[in-house]
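Only one protein chain is missing from this complex, and each of the others stays in its spot.
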Amino acid sequence: MNSAVRHDRWRKQTHVMVAALGVVALAAGCGSGGGSEEGGDVTIEFMQWWEPELPDGEFAALIEQFEEENPGIDVELLSGPYASIKDQVIAGSASGTMPDVLGLDGAWVHDFATQGSIADLSAAMSDAGYDDSQLAAQVQVDGATRMIPVVNFAYPMFVNNSLLEQAGVEVPTTWSEFQSAAQAVVDSGSGASGFVAALGLEKPNGINIDILPWTWASGGTMLSEDGGPAVNNEDVTATIEFIKEMWDAGVIAPGGLTMAEQDKVEEFTNERVAMMVSSLAHINLIRENNPELDFSVVPLPVQDGYTGESGVRYASWGIGMSANTEHPEESWKLIEFLMSEGANGQLSALANGFPGNANVTPDFTESDPLFEDAFNIWQAGYPVSEFTGLPLADELMRVFDEELQQVLAEDKPIDEALGNIQTEWEGSF
Amino acid sequence: MAVLMALPIGMVVWFSLQNNVITNASPQFVGLEHYLEIFADAQFHAALKNTAVFVLASVAAHLVIGLAFAMLLNTRLLPHWVKTIFRTIFVLPWLLTVAIVAVLWRLILNPNGVFNYLLVSTGLIDAPREWLADPNLALFAVVLINIWCGYPFFMISLLAGLQGISADLYEAASVDGAGPIRAFFSITIPQLRPIIISMTLLDLIWTSHQFTLIWMTTGGGPLDRTELLSTYTYKLAFSQYMFSAASASAVVVLVISAVLAFAYVRHQRARD
Partner (left out) sequence: MTTTTVTRTSAAVEQSRPRRQLSTAGRRRIAVALTLAGLIVGALFAGAPVLWMVFSSLKANPEIFAYPPQLITENSSLAPYLAILNDSRQLRFFLNSYVVSLAVAGLTLLVAVHAAYAFSRYDFPGKSIINIAVISVQAVPPITLLIPYFGLVVALGLYNTYPGLILTYMVFTLPYAIIMMTGYFNTLPRELDEAARVDGTSSFGALWRILIPIAIPGMVSVGMYTFMIAWNEYLFALTLTRTDDMRTVPIGIQLLMGQHSYDWNQMMAMSVLGSLPVILLFIFFQRYFIGGMTSGSVKN
């Protein structure tokens, strides 16, 4: 009995040991996993989502040019999917493995800056003696530049000319014209909807792309004079009433409450919606996917009676630097290179956006004629990007989106919804 | 291995008792404050309720469908090659990455997608539905998708279990005059019991974690109709940077699961 027990214990231990063995073997294999540094050269890491967005090999070629011009600096491109870059930076920042240079979206800047993840670029610029007058814009938090927009994408209105023609309407320039045009498209029996809004909650940027641009185009704002939230003001209320009327009239494409930006563009490309607000980055995509499609880009219609300048909503590919990079000088050189006239012009042409360097004039000779139209719209109005640099910008949009969904789907009173958003926003600012 | 398992969990529990970790350089101990905070949050209640519906419906369907398919595949009535073909088809949903499952079903369930097309053209419904965007249908739709991609796991495990049941048992039962239904309840189910219980427990836990699928199909919307504890926790952590509250929400899930685990272990012991 006694010996049997001891025997059992021995067996048990061997099993535990074998179980542990696999782990030890694994751990032993770990040592070989380390990276290899090249002698003398400084390697900086550049995390962004741009490389997969650009034509194959083009971005790498641009970076190679930088490496040739700057011997001794190697750039390692870490390219991630756009949807996950933000989470990666947060996780990286928490464990001290941030890349040296990183692509930024305006909506993230405030959060990363307050978390101390991204460096003060104002200081880097003065250290390097850089003349920042050539930069078209800088995104600042508490008076220090944290992000520089490298390429800007304007968001005009896209219209499907043949669907409008079929419905017997002109390109609308005011809200009421827009509503009747959208209704006419639906009534024309083509099966298409008048407008599309992608309000999915996975990425609640539909608020920033499909909803609030209507406010901005009519000179409105969602902010107070001192930059605080004023989302329950007349401008925004009128916009939501406008959207709600169209929703109730059934002229907005179905499925919008879970739609993403990418789905919206497919709806337009396949002629299932006549009009949408969208990024210039989509022109080439639409051309490629449906060469037959007859469409134009036009200014966003304004509130009836508004005659002032229109705000044009834009988004940027921004760039920033890690706060704890070991190679701030080399990192800055890379940023400087990407903002230089030559590289910046090239990059914005590749990306179909407008350059972040103010001295670069976009060259439209080889691009789609619609880009020139868009550039004219861009120049006639003034650029707006109200969410850029706001605290918890993604969360602000999410709160807005959740309330808007209730207004649309459950007839929640607009005043109440906007009041809720205002309260929530005040808590975040 | 134990360290790898336990340490991160210990950290999560520790996070949940402090005020904003990670984003705050010097967090303070705040005790149970975050727990009270989330218990008072209406969205947490909605998430809790949706999670319960989502998990129970998914797991029940996984079990029923998995068992039904496993029984069908275990038949002696059909030649071997026929079963091989069906077995392979039945396991297909399992082989796809969740991201692709989400994208695929978004295409299929799109208002202009093939599912609506088939239903409308066969006259089953008169107008296309917004399966994922309609507040009344969304939870049903994500449950459907989750059933589709989750049942093969039950099926395979149960199939393996069925192979282990001795044919003699069935012969003896049939000599005693038991029909197939009685044989099913008096032999098949009792023999499979350990597997069914283990798997139901695991599936309960896993389904309550399902994040990618929900996130990539509905993002927790429309309204809060498909908000689960997993999406709720994610939003707390990565949209609002409230890692402490997110950790608290995670610990709640941990406690619920630990209770389940405790019941399971007691059951195992009682069986011994």
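We call the chains A and B, going by the order they appear; numbering starts again at 1 in every chain.
The definition used in the following text is that contacts are C-beta pairs under 8 Å (C-beta built on N, C-alpha and C of every residue); 3 or more make two chains touch, one makes a residue touch a chain.
For clarity, every value in this text was computed on a predicted model and none was experimentally measured.
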- Message: Touch partners of the unshown chain, restricted to the chains that are shown, please.
- Response: A, B
- Query: So which of A:58, A:261 or A:341 would be touching the chain we can't see?
  - Reply: A:261
- Note on the structure: Out of B:57, B:72 or B:119, the sole contact with the unshown chain comes from B:72
- Item | Interface with the unshown chain - residue positions in chain B | 1, 4-9, 11-12, 15, 22, 65, 68-69, 72-73, 75, 77-78, 80, 84, 86-100, 103-105, 107-108, 110, 112-114, 117, 121, 148, 152-153, 156-157, 159-161, 163-169, 191, 194-195, 197-199, 201-202, 205-206, 208-209, 211-212, 229-230, 233-234, 237, 243, 246-247, 249-251, 253-254, 256-258, 260-262, 264-265, 268-269, 271-272
- Note on the structure: Where chain A meets the chain that is not shown, the residues are 8, 11-12, 14-16, 18-19, 22-23, 26-27, 29-30, 33-35, 45, 49, 52-53, 76, 78-84, 87-88, 90-92, 94-97, 191, 261-262, 265-267, 269-270, 272, 279, 281-282, 285, 289-290
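In the analysis below, only the chains that are shown with their structure count from here on.
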- Computed distance of Cα centres, chain B from chain A, in Å: 33
- Message: So in the complex, the part of chain A that touches chain B is made up of which residues?
- Response: 20, 23, 86-87, 90, 94, 111, 114-116, 199-204, 253-259, 263, 272, 392, 394-395, 398, 401-402, 405-406, 409-410
- Task: Could you pull out which chain B residues touch chain A in their complex?
- Result: 1, 22-23, 25, 106, 110-112, 128, 130, 132-135, 138, 215-224, 235, 238-241
